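One protein chain omitted, others in place.
Letters are used for the chains, namely A and B, taken in the order the chains are written, and counting of residues starts over at 1 for each.
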Amino acid sequence: MPPTDAREPPFEQDTLSESAPLWRSLDELPARTASASPDCPTLDRRQFLRLTAASLSLAGAGACSRAPQQMIVPYVHAPPQLVAGDPLYFATATNLGGAAQGLLVKSNYGRPTKIEGNPSHPGSLGATDIFAQAAVLDLWDPDRAQAVLHQGQVSTWDSFVEALSARIAKLSVNAGSGLRVLTESVTSPTLAGQLHALLERFPGARWHQYQPINRDHAIEGSRLAFGEVLEARYHYDQARVVLSLDSDFLAAPGVRYARDFVGARRADDAQPDPGRLYVIECTPTLTGSFADHRYAARFGQIETIARAVARAIGLPVADGPDAAVLPGDALAACARDLKLHAGHALVVVGDAQPPVVHALAHAINEALGNVGRTVNYTAPISALAEPQGESLRQLTEDMAAGQVDTLIVLGGNPVYNAPADRLFGQRLAKVGLSVHLSLYDDETSALCHWQIPEAHFLEGWSDTRAFDGTVAIQQPLIAPLYGGKSAHELLALLLGQTASNDYQTVRDFWSKTRPQADAEVIWQQALHRGAFEGSQLPVRPASIRSDFLRAPATSIPDNTELDLIFAPDPTIWDGRFANNAWLQELPKPLTKLTWDNAALVSPKLAQQLGLVNEDQVELRYRGAVVLAPVWIVPGQAEATVTVTLGYGRSRAGRIGNGAGFDAYVLRRSDALWHGQGLQVRKTGAKVPLATTQHHFSMEGRRPIRVTTLDQFHRDPALVAGDLHRPPRPNMYEPVRDEGYAWAMSINLDACIGCSACTIACQAENNIPIVGKSEVRRGREMHWIRVDRYYEGAAEQPRTYFQPVPCMHCEDAPCEVVCPVEATVHDSEGLNLQVYNRCIGTRFCSNNCPYKVRRFNFLQYADEDTESLKAQRNPEVTVRMRGVMEKCSYCVQRITNARIEAQKGNRHLADGDVVTACQAACPTEAIVFGDLNDPRSQVNRAKASPLNYALLGELNTRPRTTYLAKLTNPNPELSQIRVGDAKADG
Amino acid sequence: MSSVGVHSYGSISQKISGIVLTAGTARWWVISFAACSLLTLVFFGAIGYLFYTGVGIWGLNVPVVWAFDITNYVWWIAIAMSGTFISAVLHLTRQPWGASISRFAEAMTVFALAIAGMFPILHLGRPWFFYWLTPYPNVMALWPQWRSPLVWDFFAILAYLLLSLLFWYLGLIPDFATLRDRAPGRGTQITYGLLALGWRGEARHWQRRQSAQLLLAGLAVPLVVSVHSVVGLDFAAGNTPGWHSTIFPPFFVAGAMFSGFAMAMTIVVLLRRAFQLGDYITARHLDNLAKLILAMGLVLAYSYVMELFMAWYSADRYEIYTALNRMRGPYAPVYWSLIFCVVVVPQALWSRRVRHSPWTLFGISILINVGMWLERFMLIVTSEHRDFLPSAWGMFYPTIWDWAILIGSIGFFGWLLLLFVRFVPVISMAEMRELIDHQRGAS
Partner (left out) sequence: MNPEHAAHGLLAEFPSPAALLQAARAAHEAGFRRLEAYSPMPVEGLVEALGSTDGGLPRLALIGGIVGGVLTFALQWVSVTIDYPLNVGGRTPAWPGLIPATFEMTVLGAALAVFFGVLLRSGLPRLYHPVFNDDGFAAASSDGFFLCIDAADPLYDPRQTRSFLENLQPVRVAVVDA
């Protein structure tokens, strides 16, 4: 892990200053001059030297995690311990989907270049999801909004302040009636504080919340179950049997639940009962793929199932339609399993499911005595835990009625992502003054009077709550590149605190909440650790109501009609990441599609409608129509079409515009997640899609070895593992690595297929994106890809994931065929790729059985865009066209660690070197270390009977090996797995 | 027996040097030269764009990182095989009938080899660094990596090209002397005079030249075999299923002879027609050539069967899959059309009537060359596109630039040949004179 606990120079009160001129990183200075921001320094030699000094002092004093501004101020004496060029790490946090992830951001001379998880933050524990990894690219995105716009014309912040002050004056007379503030879910205590202050100052004002991926149903479910809104906090590490009803709790955003769940069911810890996961879902998800038993069900059937389970464990549930929707007595067996593990079981429900299902789950957990063990209840972490759909309804109706004369939209993009029937864009025209604070000049900005560039979370101060309520300070690493403003600053303006900046706002808020005496210390610790100690929300007693149990079933599925299901996109979420090239090109875990969304259909439905992949269909739902390409997904519930949100953007930027189709067009306020009566018509046209994996069967080759737990216990030797196999003969004297011998182990039993490793690697190693057409040609550049295989019937397949980086074979076939020694072995067992020696014969790729080598067929690396240059990792070469590249085991990290060790004149300890993929992995599936160190983690992993080499029969002697996957099927239901595991051989 | 008997020493010089020395140029030559020049421009235009943009203009990807580029390379180098080989073998076995076809067979070798030699450079990601294959400690004091078959290629092509040139030129010297002595104009005389190196037909010179030709021929045969074995090793040394097989070197040698003979046939028929060389290149020549083609065709057919057998016999899941995939996979049409062109079509050569109808032979030889190109494409692409890990399987689709470079290279070959027949005697006059001598002696 990065050095968070670096030496901390004594904190000097006098270095604090309110209005210190902000320092900008050297690298983007030239680029700055183009920008419209008035306070842009023009660079002469003296200033340059000043800035250099500044950067040094920042770098040095920043050795403790504090904000740039405070470091910068003095512009004097760089601390002696400073080593120029050494990167530094600052603790901050990001927030997506309402829960924070603590981060450590790497800063090179003040340029944020790489994001890691913060080990001391409960929402991260050191890992990150793909969105956090990719956030650094958003920061440097050249397409970001760069100027204040008024009616689309470039204006200035000052003239906006003028305009707004005039409006405020007007508002103050009528108590602010007609003032509306629209935000997304707010978990920032400071922001909430400001909003409440605003409502106090303007009693007539209203605060509305809306984000397209919201938790309304969970909130209503909680009301139904408890009569109040409570936040369920799950303890998957305590749960032995988990039943997920359409919940994708393993997937991003957030990584903590995945860590808890997978960590607790590792087979290698002498865990007697590694637990069992049942998933019943409509569309295949990461969670479903990881399940021991997964069943596809239509949306409406989930409630039926929930009721059946409740009834089976003895809850007085009103009789609904019987739950003969699962094969055999699966449901009964599952219920028995839950009962058997009462107190260590858990039933979770997806946010899309109707409130009653949530309520039923609460009741079941209560009845099983899980509450207090596998689930706790706290106050909601969101500052305004009310259904957002309702909130949006009120707002849009007021807008329609012309009662809104000032609308402040803080973030979000409602014009694009509000339900179609809310006609947000249309009604926005009736608003007297509309202001949009946004990272991009997007669809909403276009229809607002004012567009204010928003400060990226790495550019401004704030705070945010983790899933358990723990508060993290979001501290900036760099001053706003384009003069962006934060929501805090905008609200301060409305509150008339014109002098205040976001640092002051956040700082003051927390000094108020803490005893004056040690406020400073607490603040410093919070910044340093990235979280306020003990700020998580206290557990609240929850008393379940029973009235709703007797109520009749709400959703009776009509099996004659087609289901339409809306889901957040796995890589670009609700569309906010549409212009993030890394996420656009990241293969979606299950479809392996890039750059597009598609209408996902089951093989059966495709057959009925005579559809094949890439066929264009017309989706008609309640009058709204979109054209979408079809993608067939094994395991999809039949008669169900799933569309993911976030595509079809018109003002996302150069990357996101025009990609995919806009599913929001079909979305209705009363059918946010699911609707029935979808009509699908084949147009006959084809829509080219770019997938990175064309073949999903293992062809009996067993790249992934899988077995059941009891089979493993019965005969570990029989299992996949190579432990008991004699080493294969070698014609040459094997080469010994004297010093270190680097190696990797990837635990397929822990891998959930989330692809965080792929993005982390892309960010760390300056891996270029190639674009849709090149991906279609099969030229994607990812150094670590996540293969996905299916096994079994197309309707109910087993899904396996396998991350595949370079294997660093000891007898590397690639090296032998290179005519110019551009790929050779080093003394520590790394298979090196020497870019400046490579002439591009591509023979190495031919000879690589794993096909992990990537070739720059064209000039992929963007060498023109200044801001993207600033993002790159200065320790990794940017490759030119015509050269081969591949996973290097993050050789730059190894080298840095070795240098550090040599400075301390010590031998590298296990864990000193952490590869980018390993650091990001939410489930610690990837282990890296030194084979010559007998006590190293990687040696322990390789000693496991589950250890095996991919394509070991080729005798390439790979340094990267895998741990076979274990499943733990319910013996009552184990007709499946065991057979497959054998058939697979 | 060839009917040079009707000719005298003089009339041979007359006839053959006449082709070169006559001022006027036949209409067919002008037309085909124009056409070939156009294609040559396409060729070098495409190469220019390739160097400017990168190999991405082709349909390549991972896993199919080689396709048309290496296919063309192997195809051309195989065509280059026959020339030197034919004349060398004919020299060693003192086959008089070979005299009339060896000259342009050698020319064919030199040109085809020159083109083949371009592709290993064209296919590089950074072609301007191709010289890093030369054996000296160049950038970063690194040597070539001697184990790489690509380095072997470098040496093989170098040796083959030089030896073929020397062999060809040594044969040409006396004919250049003839042209020098018969040249109508001063310019022509000086040009050919320089090329003739002052040859004056001294008895000792003749003798040395003969033994030298014999030695070079003796060296050429093993060299030719080694060159094509090395080309075979480019694949056999890799671990890709469908390549990793010891059958490849002999298999490639056979295939090379096959396509070489076929190309020789194509050109023989055309030349014969163009210059009314019926007296020199007789039905017997065509017949013999056809028999060689048939024989080689059978050897090749045998290798195909062996490939399948070895795949099955190896019991290697990957080999077996690749073999089946060739016959049933997405590229099956390529496989079956090559089987038709290379295995089925040549069987027609059993018939004497076919062997004695030049235009039928011409058609067959064309089909064979097409088939041999398809064979190389099949060998390379079907092996690459589905190797070990199903997750990494992919497809290759050619782009317009793939085609431009293939067709352009054919045009360039024709362009060189046309220049050759216009400015160099297509048949060795000296050897023709010997032939007369022999026949006089015989009768």
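To be clear about the criterion, a residue touches a chain if its C-beta (ideal position, glycine included) is under 8 Å from a C-beta of that chain, and two chains touch if they have at least 3 such contacts.
Because the structure is predicted, anything quoted here is derived from the model rather than measured.
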Full-complex contact with the absent chain, from B:210, B:276 or B:351: B:210
Residue among B:59, B:83, B:174 or B:297 touching the omitted chain: B:174
Residue of B:56, B:127 or B:193 touching the missing chain in the full complex: B:193
Selected from B:8, B:22 or B:351 as touching the chain missing from the view: B:8
Of A:176, A:656, A:813 or A:969, the one touching the omitted chain in the full complex: A:813
For subunit A, residues in touch with the removed chain: 732-735, 809-816, 821, 824-827, 957
Residues from subunit B at the interface with the omitted partner, ascending: 8-10, 13, 135, 137, 141-143, 145-147, 151-152, 155-156, 158-159, 162-163, 166-167, 170, 174, 177-178, 180-182, 193-194, 197-212, 215-216, 219, 222-223, 226-227, 230, 233, 429-431, 433-434, 437
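Here is the rule we use: only the chains that are shown with their structure count from here on.
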Inter-chain centre distance, subunit A versus subunit B - centres from mean C-alpha coordinates, in Å: 58
Residues on subunit A engaged by subunit B in the complex (per definition of touch): 693-701, 703, 774, 777-779, 785, 787-789, 802, 804, 813, 815-821, 834, 836-843, 845-847, 849-851, 853-859, 880-884, 950-951, 954
Subunit A partner contacts - residues on subunit B that touch it in the complex: 53-56, 59-66, 123-127, 129-130, 132-133, 139-140, 142-145, 147-151, 154, 237-240, 317, 321, 384, 386-395
